[in-house]
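With one protein chain removed, the remaining protein chains of the complex are shown where they sit.
All chains are identified by letter, namely A, B and C, in their written order; residue positions are counted from 1 within each chain.
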Amino acid sequence: MTAATAAKAALRSQAIETPSWAYGNSGTRFKVFTQAGVPRSPQEKLDDAARVHEFTGVAPAVALHIPWDRVDDYGALAAHAEKRGLRLGAVNSNVFQDDDYKLGSVTHPDPAVRRKALGHLLECVDIMDATGSRDLKLWFSDGTNYPGQDDIAARQDRLAEALAAVYERLGDGQRMLLEYKLFEPAFYSMDVPDWGTAYAHCLELGPKAQVVVDTGHHAPGTNIEFIVALLLRAGKLGGFDFNSRFYADDDLMAGAADPFQLFRIMYEVVRGGGLGPDIAFMLDQCHNIEPKIPAIIRSVMNVQEATAKALLVDRDALGAAQAEGDVLAAHAVLMDAYDTDVRPLLAELREEMGLDPDPLAAYRRSGWSEHIVAERVGGAQAGWGA
Amino acid sequence: MTAATAAKAALRSQAIETPSWAYGNSGTRFKVFTQAGVPRSPQEKLDDAARVHEFTGVAPAVALHIPWDRVDDYGALAAHAEKRGLRLGAVNSNVFQDDDYKLGSVTHPDPAVRRKALGHLLECVDIMDATGSRDLKLWFSDGTNYPGQDDIAARQDRLAEALAAVYERLGDGQRMLLEYKLFEPAFYSMDVPDWGTAYAHCLELGPKAQVVVDTGHHAPGTNIEFIVALLLRAGKLGGFDFNSRFYADDDLMAGAADPFQLFRIMYEVVRGGGLGPDIAFMLDQCHNIEPKIPAIIRSVMNVQEATAKALLVDRDALGAAQAEGDVLAAHAVLMDAYDTDVRPLLAELREEMGLDPDPLAAYRRSGWSEHIVAERVGGAQAGWGA
Amino acid sequence: MTAATAAKAALRSQAIETPSWAYGNSGTRFKVFTQAGVPRSPQEKLDDAARVHEFTGVAPAVALHIPWDRVDDYGALAAHAEKRGLRLGAVNSNVFQDDDYKLGSVTHPDPAVRRKALGHLLECVDIMDATGSRDLKLWFSDGTNYPGQDDIAARQDRLAEALAAVYERLGDGQRMLLEYKLFEPAFYSMDVPDWGTAYAHCLELGPKAQVVVDTGHHAPGTNIEFIVALLLRAGKLGGFDFNSRFYADDDLMAGAADPFQLFRIMYEVVRGGGLGPDIAFMLDQCHNIEPKIPAIIRSVMNVQEATAKALLVDRDALGAAQAEGDVLAAHAVLMDAYDTDVRPLLAELREEMGLDPDPLAAYRRSGWSEHIVAERVGGAQAGWGA
Partner (left out) sequence: MTAATAAKAALRSQAIETPSWAYGNSGTRFKVFTQAGVPRSPQEKLDDAARVHEFTGVAPAVALHIPWDRVDDYGALAAHAEKRGLRLGAVNSNVFQDDDYKLGSVTHPDPAVRRKALGHLLECVDIMDATGSRDLKLWFSDGTNYPGQDDIAARQDRLAEALAAVYERLGDGQRMLLEYKLFEPAFYSMDVPDWGTAYAHCLELGPKAQVVVDTGHHAPGTNIEFIVALLLRAGKLGGFDFNSRFYADDDLMAGAADPFQLFRIMYEVVRGGGLGPDIAFMLDQCHNIEPKIPAIIRSVMNVQEATAKALLVDRDALGAAQAEGDVLAAHAVLMDAYDTDVRPLLAELREEMGLDPDPLAAYRRSGWSEHIVAERVGGAQAGWGA
């Protein structure tokens, strides 16, 4: 089997999960620019996600966000997905948009607020039971804005208590993915600011608790692929939230800001044996100024291209050069794969999968964009707040 | 005259301009937490600002933001201010919240959008004529999110053209203050990302164009007081937007995150002869989770304390140690002033000015907070969007 | 007991360990500027350290660096220290200055180099046996400069293996302090780049392995006091390497660049019960352009002042405000302590301890500086390379 054949085999089974909220409106604190044709319901988000999967062939799962995707009947929602060739992916909790959470949710100084937040997290597990989702993704906006505002260590105690309660509630085959973030919306301390904090909590909780790496949530200069390698080595990498950034949590399309970094990350995934179903490869990004569906298709393709390049690394040659301490040769082996134009390989793969070799062109030709602009008139567009 | 007496004389005439929008609601892209008692009109913002001035004695001016503070009769608004011992300060333009500005305002690729944006800027000068404001503060959210999205140099040409048109319109005694910002809301390139860009444009425009330094708008590690010293030396420092930050443009209370930096900045202001009326000392911050009026009082006091310490630097001793190349002695002279507790001096000053020595306690006792919560019921609270 | 009395009691027993290498020459890669009077031997370094302790009263321990402080008879060196009122502190290993370590030491791809490095680490424990030192401080410059150069996860395996061998060798009452550093001298990946990595290894090793926090070794924006609070909560904080920085690992005098940060760190230490002998409070800094002994005295005083302020925080008032979610009040309690000028309190403490209230003036008057310049003529000055 040639390297290209092996790469295609691995790429064929890759699954990239797209987030329901990326199909809705988003923006910055300065302005949310609306777009025509944006979904008005979780079902319409799934309809859009189905297009992404239809043209890329590797985006079969859709992450939900509660309460943004709250529905009366989650079984029906799962069926809606299934009918379109999709499955419901991770359930994302939201304990940051209720007025009660101004000073935190599970780490709030007031036990009543903490109880309320915990209740929401447990409700999310109920939803997982209904949707068949495997992963509960926990991101806490909890933190403080001013030195002295609250007690850092006490907040950790409260966090640990809530996580333990949720962990206890997880059923067989369910996992908790704990996300970390350096800053925003809290600007002095976040309660889970870095991978070390998430790792320490997950370690204490047990095997169903795993760390999720959002590629936009680090301090400048952080070597993200190092973290990926470490978490894989420790069996504690649960998944990714892919997006890209030049400055902070910019939430640009994955691979747009630093494609070399995305390649290095995917190389560590491949090297660490993480390219299977145990790691959730999710997108988490905003399309504030560009049309959403093609931006998501492009992002999926970017992840695919980075994966393809990672799969093409000549691991034997790399290992040999590394063992000899041949710095330039080892670096060159890695760069040789990165410098390769993998678009022809991916076009070939798509044709083998019965897809159009150019997903973006195929989407454009499909008329879906014009369709949703014409059809989705009236009603409230989905966004971060609803 | 002792150092303390001289310091008090300088502090007595200090004027710190508070921003109308800091009295309204604000937040992050994740959530705007509302607060009871928040103003519902520009007039109510002025009523709150009057309390800040009443208790601090050094906050006589209030910056406006158009269209958030749009009224039918600006003369009447100025009279409303004057009746409360205030004056209207800088007029802040807003060319970032209209749907047309998704890809930029004065740098937009479409000339029609550029004309519309320019029209707004010129309208702001009209308002200045009515309010008697001296300063037009220009902040452009213009930029791009993706490499290739637009032509960087062409956008500079468009920017220069718009600035020239506005400059032309300025009357006697009116100035244009050009603000820069590293990122947000644009995440690949901002059209005025740094002081160098603002300086280059202001230099080309002429003496009425000056740079404004927002203390939260720099890359990590930037030495802000260096920029202040340079701009003062070049006669191009027009003013400050004070706030503080740990990470990005966090917009925390001035002096809360790095009081030593604020002191160093104020020292350069004092050293460069900038403590007079030619420099506008403005606050520009958000009070997302803390009550707004006391937070603004605290911020004003923080700027005052930093100024007091800067004024206490023994400049003769400092100069002597610097001339001798005595690193430790020179540093020690500066630190001696910083380490001084200036709160007693400021309490004394306030009593000399007929004020309560403790502005925050006096505000609390005033009952204003309870008053506005009780009175301001119904209507739409002011915020960034209105 | 008043707050001041309690603070003085705690400050009296504080012990700040100074590093032998700070008394020698140092510099940047561009230039090492030598200074007259610099020690030429470990003994002379101790003589200088004795002056620091003599005038501050709180610097009784001196950290060694092997091989820079290699001597034939460590018992004699310990006696030399003891005679001057000092004790020998942490032993710092050095596996970064031998030609063999170009591509790493304990993580080098070549097992022979790894064995050599391990041998040095074990030798350091031998030295600890002789000096009576409690702490082995391990900093590894190991890492890579180029993506692909070596295998990140394999290097972790090698690191774990070496650490386990050293851990095994530790005697009763001996500890291993593992240091982390974001970058330099490796510029793509460091093998222990962050607290999470150090923590994970220490956790696996056992209770004698602890993390050491060098305040200059973090990414921009890192909240160091958060890490301190977490490590204290987990019982894994072994000590500090204090210094200060504006940009990277600048190694400026502790407290010089961000005194507020140092205060916040010391507050978390006090809050977490870490102000006793279990935490090693070490300096690790360079005095490239300023005279070394007074710079070290100043640094010790800076740590002392930050500690004093931390001790003065009204913890009851703070806790009450935090519990009520009163953001401004809680912040104000912390700032009240920070804004206090603690120099009079420390002068009083020194007088109570039989010291001059002004250590720097006392040092200047002592004539030691002139003495060493006159005496230490000829020979090779100590520096990082020897």
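In the analysis below, contacts are C-beta pairs under 8 Å (C-beta built on N, C-alpha and C of every residue); 3 or more make two chains touch, one makes a residue touch a chain.
The structure displayed is predicted, hence computed values, not measured ones.
Within the full complex, the chain left out of the display is in contact with A, B, C.
Across A:67, A:132 or A:220, the single residue that touches the chain missing here is A:220. Of the candidate positions B:64, B:90, B:283 or B:318, contact with the hidden chain is made by B:318. Contact with the chain not shown here comes from a single listed residue; of C:185, C:207 or C:235, that residue is C:185. Of the listed positions B:264, B:287, B:309 or B:350, the one in contact with the omitted chain in the full complex is B:264. Within the whole complex, the absent chain has one touching residue among B:48, B:69 or B:225, and that is B:225.
Interface with the hidden chain, as seen from chain B, comprises residues 103, 108-110, 145-154, 156-157, 182-183, 188-189, 193-197, 199-200, 203, 218-223, 225-227, 229-230, 232-234, 260, 264, 268, 271-272, 318-319, 322-325, 327-328, 330-335. Residues of chain A in touch with the missing chain: 220-221, 223, 246-247, 256, 258-260, 289-291, 294-295, 298, 305, 327-328, 331-332, 338-341, 343, 360. Although one chain is not shown, part of chain C still touches it, namely residues 26-31, 33-34, 96-97, 99, 101-103, 141, 145-147, 182-185, 187-188, 220, 245-248, 250, 252-253, 256-257, 288-290, 384.
Quick note on the criterion: only the chains that are shown with their structure count from here on.
For the touching copies chain B and chain C, the fraction of interface residue numbers used by both exceeds half; the interface is of the same-residue type. Chain B and chain C have centres, each the mean of its CA atoms, that are 40 Å apart. Per-chain CA centroids place chain A at a distance of 38 Å from chain B. Residue positions of chain A with contacts to 2 or more other chains are 103, 145-147, 182-183, 188, 220.
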